[in-house]
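Take this structure, written in structure tokens, and hold onto it; I'll ask about it next.
For this view, one protein chain was removed and the others were kept in their places.
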Amino acid sequence: MRHRNTYVPMSTRYFGARITRNEDPALLTGRGLFVDDVRLPAMAHAAVLRSPHAHARIRRIDARRAQAAPGVLAVFVHADLGPLGEPLPKLIPHPSLTYHKTQYALAPDKVRYVGEPVAFVVAESRYAAEDACDQVEVDYEPLPVAAMLEAAAAPGAPRVHDDMDSNVCAHYIQRVGNVEEAFARAPHRFRERFVIDRGASCPMETRGVVAAWDSRSRRLDVWDSTQAPIPIRNGLAEMFGLAEEDVRVIAPDVGGGFGPKVMMFYPEEVLVPLAAMRLGRPVKWIEDRREHLVATNQEREQIHDAEIAVDSDGRILGVRTVFLYDAGAYIPYGLIVPIVASTTLPGPYHIPNYHCEFRAVFTNKTMVSPYRGAGRPHGVFVMERLLDRVARELGLDRAEVRRRNFIQPDEFPYDVGLIYQDNAPLRYDSGNYPGCFDRALELIGYRDWPARQRAARDSGRWLGCGVACYVEGTGIGPYEGARVTVEPSGRVFVATGVGTQGQGHMTSFAQIAADALGVSPREVTVRTGDTGVFGWGTGTFASRAATVAGNAVALAAQAVADKSRTVAASLLEAPPDEIELAGGNAFVRGVPGRSMTLGALARTANPLRFTMPKEWEGPGLEAVRYFTPPQGTFSNGVHACVVEVDIETGQLTVERYAVVHDCGRVINPMILEGQIHGGVAQGLGGAFWEKLAYDDQAQPLSTTLMDYLLPTAAEMPPIEIEHMETPSPLNPLGVKGAGEAGVIPAAAVIAQAVDDALAPLGIQIAQTPLNPNLLWRLITEARRRS
Amino acid sequence: MAAHEISLRINGKPYAGRVEARKTLADFIREDCGLTGTHLGCEHGVCGACTILLNGEAIRSCLLFAVQAEGAELMTVEGLADGDRLHPIQQAFWDHHALQCGFCTPGFLMTTLAFLRDAPRPTEREIREALAGNLCRCTGYKNIVEAVTAVAETLASAAHAGASPPLAGPADVAGSAAAVHARAALPGAQTRPGGKGSRSERAPSHSPKRRRS
Amino acid sequence: MKLEGTNTLPAPIETVWKTINDPEALRRCTPGLDELKEFEPDRYEATLRIGIAAVKGTYKGTLAITDKQAPSHCKLVLQGSGNSGFVRGEGVIDLEPQGDVTLVKWAGDLQVGGLIAGVGQRMLMGVGKMLIGQFFKCLEQQLGQGV
Partner (left out) sequence: MKPAAFEYHAPDTVEDAVALLEAHGDQAKILAGGQSLVPLMNMRLARPAVIIDINRIHALDYLTPDGDVLRIGALCRQRCVERSAVVEARCPLLSAAIRLIGHVQIRNRGTVVGSLAHADPAAEATAVFAVLGGTITAVGPDGTRTIPADEYFVSYLTTSLDPRELITEARFPVLPPGAGWSWREIARRHGDFALTGVGVVLTARAGTVKNARIGLTGVGPTPARAARAERVLVGRAPSGALWDEAAEAVRAEIDPDDDIHASAEYRRHVAGVLARRALAEAYARTMEAV
């Protein structure tokens, strides 16, 4: 680890360049390998029978008819699980989480949400497995349902878990300063209630698992559409009593994840390997879309009662939010989402006194765990809406209110005074918040906006402009690692534990390694998502891959470069510090003729006979390095948009959307922009189209893509992006994360733009997502009032 | 239930199999023919990941039973590239970073192939509406729209250089010389036996071109 | 899903009361009710084939008539489950004599769960309304014929 924090790139030729992706040719030609593409001899197919009830006792399950159905190999119910019949692992405990409930792989005696697995059928085909699901007889006794968040939190609500006195499983408070005193002396205080509804990450590839058990070698291979193959491997080894070495988990090409695919464990991740071991045949289970919309974790549902105190100039004196967090029926992932919500809320602003307090509440709905943003959109929605209220009440320009409260560029590192999701102090490392803000205002044409808006209104068009800011905690630990190898062919291989679900790791990491080793990124093959290739790591989440794994790759590549120079030095008869690496060669500086290819060096460094120089430290051109960040690093940005509202129908058109974004040094701007585009689409989807509807008995009503409305190309605006680069001082590459940036302020900026469009009617949006019916209702009510 | 013998052609190669009537064409292509580039994202006709060409027209392969495709000519994403040479649409998607996870990509490529054949000079609005039957969760569509715009421009300038009349509009594409040229410029898109445009006004007594069956 | 309404049936209250407590009339007028077998007083095993066009689900369950206050008040409780999910419904019926005819006030809470609720929400409310409409229309016809 001697190179830690002393990394100096040999050249910056590829770092920062717009390089098309290494992973694309296979994906473009249909040669990708997604879990559903895995085909093994004698493979059987599984289907899951799920509860149609949100809350019911299981009186009896009779699987005999199903077992006898044509093509059926096995039907599992809870009683068949043996030692795997215990609740699934508890992830990420927290001292405030007093009831850390997790579900069973198959429900034993009670179901707590629609979609909870009750039986697992394995047959010769998926068709036959679904036929047999129809034959499983389950006698349910329906129980009273805790459907709506606020009602579920109230005393006397139907209880999701019998051994609890209420549905509240955690109560957590964080404070900065003295909020009571700040509010007591503040000249202005404004209180609001904000409601954020449910959404789904809905990757285009649903979840899926294939498992194969070799009974002779006693090895288990699992292909899993997961964001965290290594923890899955570790967990499976433990549950099945196998050595970690004997379990290999591969997340091949993963068709989008966005958070919910980082859950460990979903029931099927245990059931498929179990069935494969019991039957001695490979088993495949692919989640269908209807299952996905009930059985894959969801997010977003929170209700905030928030209050802000300001002085007469609009400077923030204190902020308070007390909120409810809907956990769904179980809480495997702990309190990450509400902690992130409450720690993202302060954003780029000075908030001398802050009180955040939440209760996590069980309801009879699908479980909640982080979905891209993971609480950040909530915090930003609350904070930005409060500032909009301040501007309106004090008659100030909304941009000016923000400007008066920004943390200034010379105030870093800035300690917010809270504990972040990584259990480390929430300390912003670097940034230029006012600079970013000014760029965004310019991009959207904020100065001329009032005139443009007036002109539009005169012609009967209701246009609005919004601008919202955020700070995004990214790049948290604990660690990631990488192994960089130069092969005798001269190709460079990078292995890391952080898998990709489309974020371009095969290219970004290749760029980092290429610079250190003086090769083209096309000569670098990155292997991720396979525990057989690299077995240490946690996973892809929290916008951390580029920061944590990226720096590990840089350190390992640097070590290999040093080794290459050492080996080359002895062969080219020059001191190591006079050896340069470029174009796939090592050569003596100023004497390009005295050179060797990297491939030849790699062969030399792995001798068959004779002795090896001591300073080589080992064979080959290979190094493994780990990066362990001391804390997260904080990106920031500003989104601005222009919308039009049809006030007769409530239809919303997003005409323009601009993002100014700072995530430190940029590895590949093309990939970064792609991340932001996609995030914005998910953010806008969640702001106007996507809502997981449940009825008052917690029946999910939007379990198809006809009703869960992912936006299409026709709804999305063109998106304009500008980058600013304030390097992070916390890692050698100076990078910060960016994966969630696009989604975070979208709901807030749309709400503000709608307020602005409808300002003559005095409408103030306090909920998200919006929809035409809702906007029309607000418009109608406002007109009736006036 | 009885099994049905079927044979059809995919990307110019013959395939045959015995299937239950209920097996969807998408499952047949993926499982029986081993062509797993065609993906299933919803199985109810919304997401478009399973889009392929059936006798030259873009369709959802999850909404057709394999038995219905008896004798048909199919084209899937595996048929786009010419050996190692990417199709211009694939190349444009690569150049413009129009894919991230890549799961929806085959469907977008096949939709684009048929779309640009029919509407060689689309506006951005037309592109966005033509792609609205394919969902992508990663890209926000911006780079996909840019890629399609870029291919359209390349093809239009190629067509303009070669053909004297400008490209015809979508309504009467099948019969026009320019459209034929545009199809020639767009490898792979020429397979549209009995193009719809030529059949659109036809009396029942006129014997329609038989679908191979 | 809460539904309510009023209907005027062309018969005196006693006749109406008798009809809505008559298993045969119920069987005939409840849309999709294939079988009705009394297994204890006022409790029936029921097989329902509910749906529209090709979208039909078969539900097995029970129908009970409770809270009887002859001749003006009763409650119908229906529950059934099948491959398409489950249905549960409660309907309170109040009868008011109005000379030769009877005013029926009804209020129901129909709950549909599982597959149908998840994918069929677009028509759920409308179809629920339609089925209840069919029920009363049928009663009207039966009473009109002097049953």
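We call the chains A, B and C, going by the order they appear; numbering starts again at 1 in every chain.
By our rule, a contact is a pair of C-beta atoms (placed from the backbone, for glycine too) under 8 Å apart; a residue touches a chain by one contact, two chains touch by 3 or more.
Note that the structure is a prediction, hence the values are computed from the model and not measured.
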Missing chain: touched chains present in the view: A, B, C
Selected from A:289, A:563 or A:677 as touching the chain missing from the view: A:289
Candidates A:43, A:714 or A:782 - the one touching the absent chain: A:714
Contacts of chain A with the absent chain, listed as residue ranges: 126-127, 130-131, 134, 288-290, 648-651, 689, 691, 693, 701-702, 704, 706-707, 709, 711-712, 714-715, 771-773, 776-777, 780
Touch residues of chain C, complete complex, unshown partner: 52-57, 83-84, 115-116, 119-127, 129-130
Absent chain, residues of chain B that touch it: 1-2, 4, 20-22, 24, 27, 43-45, 48, 51, 54, 57-60, 62-65, 67-68, 111, 114-115, 128-130, 132-134, 170-172, 196-197, 199-204, 206-208, 210-211, 213
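Just so we're on the same page, only the chains that are shown with their structure count from here on.
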Category of the chain touch graph - line, ring, star, complete, other: line
Distance from the mean Cα position of chain B to that of chain A, given in whole angstrom: 33
Inter-chain centre distance, chain A versus chain C - centres from mean C-alpha coordinates, in Å: 48
Whole-Å gap separating chain B and chain C, where each centre is the average of the chain's CA atoms: 50
Contacts with two or more other chains, residues of chain A listed in rising order: 704, 706
Residues on chain A engaged by chain C in the complex (per definition of touch): 52-54, 114, 134, 140, 142, 290, 293-294, 693, 695, 697, 699-704, 706-707
Chain A partner contacts - residues on chain C that touch it in the complex: 1, 81, 83, 85-86, 88, 111-115, 117-119, 121-122
Touching residues (chain side chain A, partner chain B) in the complex: 20-21, 23-25, 27-32, 34, 36-37, 39, 127, 201-206, 253-256, 258, 286, 288-289, 501-504, 670-671, 673-682, 704-706, 710, 712-714, 716, 718-719, 742
